[in-house]
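Beneath this line is the structure, given in structure tokens, with notes to follow.
Incomplete set of chains, arranged as in the complex.
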Amino acid sequence: MSEAITRKIDRSHMEVSDEVAIDIRAMNKWYGTFHVLRDINLTVHKGERIVIAGPSGSGKSTLIRCINRLEEHQSGHIVVDNVELTSDIKNIDKVRSEVGMVFQHFNLFPHLTVLENCTLAPIWVRKVPKKQAEATAMQFLEKVKIPEQAHKYPGQLSGGQQQRVAIARSLCMQPKIMLFDEPTSALDPEMIKEVLDTMIELAEEGMTMLCVTHEMGFAQAVANRVIFMDQGQIVEQNNPHDFFNNPQSERTKLFLSQILGH
Amino acid sequence: MSEIHAETVAFVRETMLPAEAPPAREAGAVKWLRENLFSGPVNTLLTLLGLGIIWFLVSHFWDWFAHSVWSANSLSECRQIIAETWGEGARGACFAVIRERWNQYVYGFYPSDLYWRPTLVFGLLFVALAPVLFSESRSLRRLILGLTTAVTLILLVALGTPVLWLIFAAAVTIGASVIAERHPLYLLIFSALYPLLGVWLLWGGSIWGVIMVLVGFGLGWGAWLVAARVSPMLSAVAAALVAMIWWIGFAGAAASDAQNLIPLGITPVDSDQFGGFLLSITIGVAGIALSLPLGIVLALARRSDMFLVTSLAVMFIEFIRGVPLITLLFVASLLLNYFLPPGTNFDIILRVIIMVTLFAAAYMAEVIRGGLAALPKGQYEAADALGLDYWKAQRLIILPQALKISIPGIVSTFIGMFKDTTLVTFVGLYDPLKSMSDAVRASTSWKGIYWEPYIFVGVIFFLICFGMSRYSMYLERRLARDHR
Amino acid sequence: DTLADVKARGELNCGVNTGLVGFAAPDANGNWTGFDVDVCKAVAAAVLGDSSKVKYVPTTGQTRFTALSSGEVDVLARNSTWTFSRDTDLKLDFVGVNYYDGQGFMVPKELGVTSAKELDGATICIQTGTTTELNLADYFKANNLSYSPVNIDSNAEGEQQYMAGACDAYTTDASGLAATRAAFADPENHVILPEIISKEPLGPAVRHGDSNWGDIVRWTLNALIAAEEYGVTSKNIEELVKSSQNPEVQRLLGVTDDLGAMIGLDKEWAKRAILASGNYGEIFAANIGEQTPIGLARGLNAQWTQGGLLYAPPFR
Amino acid sequence: MTDVSAPATPPFRLSMLVYDRRYRSMTFQVIVFVLVMAFGWWLVNNTIQNLQALGKDFNFGFLFQRAGYDLPQTPIPYTSDDTHLRAAIIGLMNTVIVSILGCIAATIVGVVVGVARLSNNWLFARLMTVYVEIFRNIPLLLWILIIYALFTEILPAPSAYRGEDPAWSMVLFDNVALTNRYTSIPALGLTNDPGSLELGARVSVSWALIAFMVVLIGGWMVRTALHKRAQQIQDATGQRPTTWWQTLAVMTVPSLFLIWFFGLHLLPPELKGFNFSGGMNVDNSFVVLWLALTLYTGAFIAEIVRAGILAVSKGQSEAAFALGLRPRRTMNLVILPQALRVIIPPLISQFLNLTKNSSLAIAVGYMDLRGTLGGTTLNQTGRELEAMVLMMAIYLALSLIISAGMNVFNSRVKLKER
């Protein structure tokens, strides 16, 4: 659906630095006896925009959920912003407050207003004064273009609006890295665009992003690396141009033919 | 692309990695123990607490259970056996009382030479339920019917059933099993006749009464057919009216006339001879069977857009739900005669069934109302658009779905009602729990025995109620899978 | 009216105790026996001609009068005390007395109590909705004693509480105490205290307003009492029908006058009533007399000719 | 826009009563109404006839007659000379007391068990499941009887505490005696008794109690103020000051002062004559009923709590974790507020059930409303209709009050949807 991305993308801030944001080495994960992630090696630099693709069940979600320790890995190392993820609670807290995450189903808190959703974590985790937290939140709500909905409840918004609130909520913690797990797949076509626009804007500002998505238009326009996963392994990675035009592995070819075919 | 690629590590995996087994500490019993019992200080504490509770229970009750005596004729004899076998001062359970009074617990004061009748009724209950409850799965139905047939027949033979009835029982159970294989829906005819058959077998008396009730249905149906030609709307009214007139005005006289002409009947048994689980199950089953339709009617009434009907339904439901069941039972047993014309007298079990039914129906109505509310409006509209009238839409479209959604609530209402059948003790009926145990204790040989009867009755109730709740869970899962 | 109802129903509804050995209690098969039960049987025999056509409705102290006045039972034969307010305000009609009783106390022997006056501060089991409940309150108040009641609903519960030691004393009609004690495994360890703190004339009751039915029950009871007085028993009754020269007996047994017609019954009603389980003396002896485990002496309940209070009005 | 022409109303025909939508529902309602009215009239008429035949009337005057019977435990003074009305009020108070205490305890049990069932401790979760299933699937009456039997059969009579070498001895530093009649606990004594406030009708409240109430309520208000201030500080600076010790002090210090001031002390029970006296004897009938109601209803509440927590999707806690919230905070800020909305309505209907089930007091001789008004009074006065009508009305009022509370709550917390 590359038609969704219509406007010219401003790449001025989209520079990749040498600093490493995420470093994953020889990481393995099992669910019970099922080997979901196999020998994952991945280095993400500050400012990189990585799209992860792959068939359903290939472990994409699991991989990015390992990065902020919503799932535990069983061997190997994950270092996020120079903090290694172990079972040390302090490290986990540190990583989580540096890494924002946007879920497929938004997971907004339905009992809180949009504004309260956005200020909850800054107030209780970052200990920001309420006024200030609200000011920041309004700023980000403006960025995602729904400041006027600040006092509504999530249930009163459309799907696209909800997802934009979810993005704003993550941004309010001023994370260094953003993880997206299929942020548009639960949305109606019209709404996909508004969310993708928001994400593109983020990318333009130089945010480090890992994004599981099937929006290949988005990948081509924004990503600087596309990772293809299958059966829990990274099968291929490349820059978007080569990835789409010149896939190497058989599986990638098959996958691309399916996804771009219709 | 304008940006600098820090590293364009194009990477292609040539050979796929095989799945590996997880590291040793991630599997096996040790991991299980660590994760499930000792994953932290709180958890370890809880485990110890749990073990403590188990130890407490076992150490206090195990020897009592282990020293059970199953055959003795009185409590003192029982205590003597315990003392002899396990030494002076040993504690032990005297389940002999169950064995000795088994019949009383099961059948109450039902004449012992007629025990086969309730047994047959109970067996046939499963045949009647088969097409309703077990319609979802052929193998389950087969199992239930097979088991029913075998157990019922064996029990009937053991209880000395008259040959004619034995043949009848065999014909029905085996016939049902066979029919169920091909046309399970035909069994519904038996299900429809079952209540009459059951009532007749339990209370006995002339068969003409039953036949006259059936005639009433026949007349009603006839009236329906006739009236349907004039106006479909009137046909229901006409049918109900004709049947009512027949039942109230003529059926009794006709039955006794017929009985005088050709006496056909079985020994009558009086309501006060009912007791024990026979009583609980009779009240429970009748209450369940009656409260569901009544609950549906109430739920529909409460949701109707007719103000009067709605407010009557609300008043009824809130009233019934607002007062304790035992006060209602008290009214049924002691005050009802105040509200009826002087000299009327009708059966106490029937009255209790009516009260229990009303009580359960009020709860049922709320459960079903929830189910109705959960249905999307589109279903009503589609039914309307197809030209179905209100009743057809309800019957064919709305209720099947609403009831399905409400299954858990309905079953827990049933369970509640079945448990509440024990309250009939307060109106002088012999429920298995209190009255029957009191009666057992009244005899000198079992005076002072408390735990064993309570445990026995509790276990039976638990099995029935737990069974029902498991069945509802099974049904829920099954329906969810089929019609998803 | 009740007579017609009973006849149409073919069954007499008789309210009895839920279980008081000797007065009314079901056995393992649900057959009811007892002193009160025999009154029911006599009435059924008189009215319906068959002493087995009785439906026994077990009632507690609390439910009995409601059962009677709502029409649930036709006659209440449940060791109930004839009192003013019950006869008037409760709109019952007591038709006679079949047992002259009084309220007593039972205590375990080991307590060492010998008089009710020593029960200050005791916990006492008492059936709710009885005269004994009221008497107890009055008695302790009058004697300036205190007590704490344990309210129980039936004799069975009372037994359980008393035996477990949840109350120090059990109080009810002395006859009831005797019956309860007789059913204990160790009757010798319990004593009934000497004080009788009230008068408890126990008798069958019917609803107010149907005097004919009241007459039937009243005279059935009187027939049983008179039968004993005149020596009519279930054994010799057939003989006496033929041979008795006593005009009162002849009237009673329907040999001469037709007394039955005056109360809407046939001639032989009294004969059947007596045949049902015998005359008053036989009934007493069989259920609660000295030969039974309950072992009550006739005492006040002897015929007036024997120095007791039983005195049937003349049949004429 | 064009003017609206009035729709032509077709002339009324009789068949429209059945076929016209507008009239049909009216016809139906009228029929239903007439039927119901006729039925009601029939019932009332029968009752009047029956009462007439009996020579009875319908009259609540009996409430003002002397009751004549004693009651075992009364929250307000009562003797056999009081009226039936007072006895009924005491019954009602007993019903309310056991219901309120039962609701509180059942909620505690239910919450603990419900959460425990979700714990990842396999053994404990299983144990709790067994508890829930056993209690839910066995009639309440059986639990009442079993617990009653436990108390009367296992616990000793007070006489077991007598003598040189008693068979039983008091527990909790000789302060509590468990017997098969009651649990005897210490009473509270005052060295400086300030007297009591007479409320009339022989009801009085000790000034000391009033003082304690005032102090506690005041403490609670101060605590709320403290929290508010802490919240303000947090809003302003982001840092939340620690308040627990201030709260603790506010809640306890004034009470401690009052204890000292009034010279509050325990009066342990003593065996005197047949029974313990000096302390407070809490009848077993009450304890048993309360315990059975608590355990039985607790099992249901546990299921409700569990379902409520499970109803909050896993995504909610994951989102909170991903934002960096700690598990405790997640519970308080995200899970509980949502779970409560699911939990409270069925919880309140359990409260309703508990209140109604308390009428099973009849099985243990606890003199609740049914035991007094619907039991002894009914029987001694023979006013069955009046007593039952009154009793049902009271129960109905209780339920309506509870469900009105529920409705208010529901409308307050309903999630806003599109």
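For clarity, chains are labelled A, B, C and D in written order, and residue numbers in each chain start from 1.
One rule holds for everything that comes next: a residue touches a chain if its C-beta (ideal position, glycine included) is under 8 Å from a C-beta of that chain, and two chains touch if they have at least 3 such contacts.
Computed from a predicted model, the values in this text were never measured in an experiment.
When all copies in the structure file are included, the protein chains give the formula A x2, B x1, C x1, D x1.
The criterion applied here is as follows: only the chains that are shown with their structure count from here on.
Each chain's centre was taken as the mean of its CA atoms, and the one lying most distant from chain C is A. Chain A and chain D have centres, each the mean of its CA atoms, that are 50 Å apart.
Centroids built from CA atoms put chain D at 43 Å from chain C.
Of all residues in chain C, those that touch two or more other chains are 63, 66, 70-71, 157, 160. In chain A, no position touches at least two other chains. Chain pairs recorded as touching, per the definition above, are A-B, A-D, B-C, B-D, C-D.
Chain contact summary for the complex, chain A toward chain B: residues 11-12, 14-18, 28, 30, 32-35, 38-39, 43, 45, 48, 74-75, 224-225, 230-239, 241-242, 248-249. Against chain A, the residues of chain B that register as touching in their complex are 1-13, 16-17, 19-23, 26-27. Interface residues of chain C, counted against chain B in their complex, comprise 5, 9, 13, 18-19, 21, 25-30, 55-60, 63, 66-67, 70-72, 154, 156-157, 159-160, 163, 183-185.
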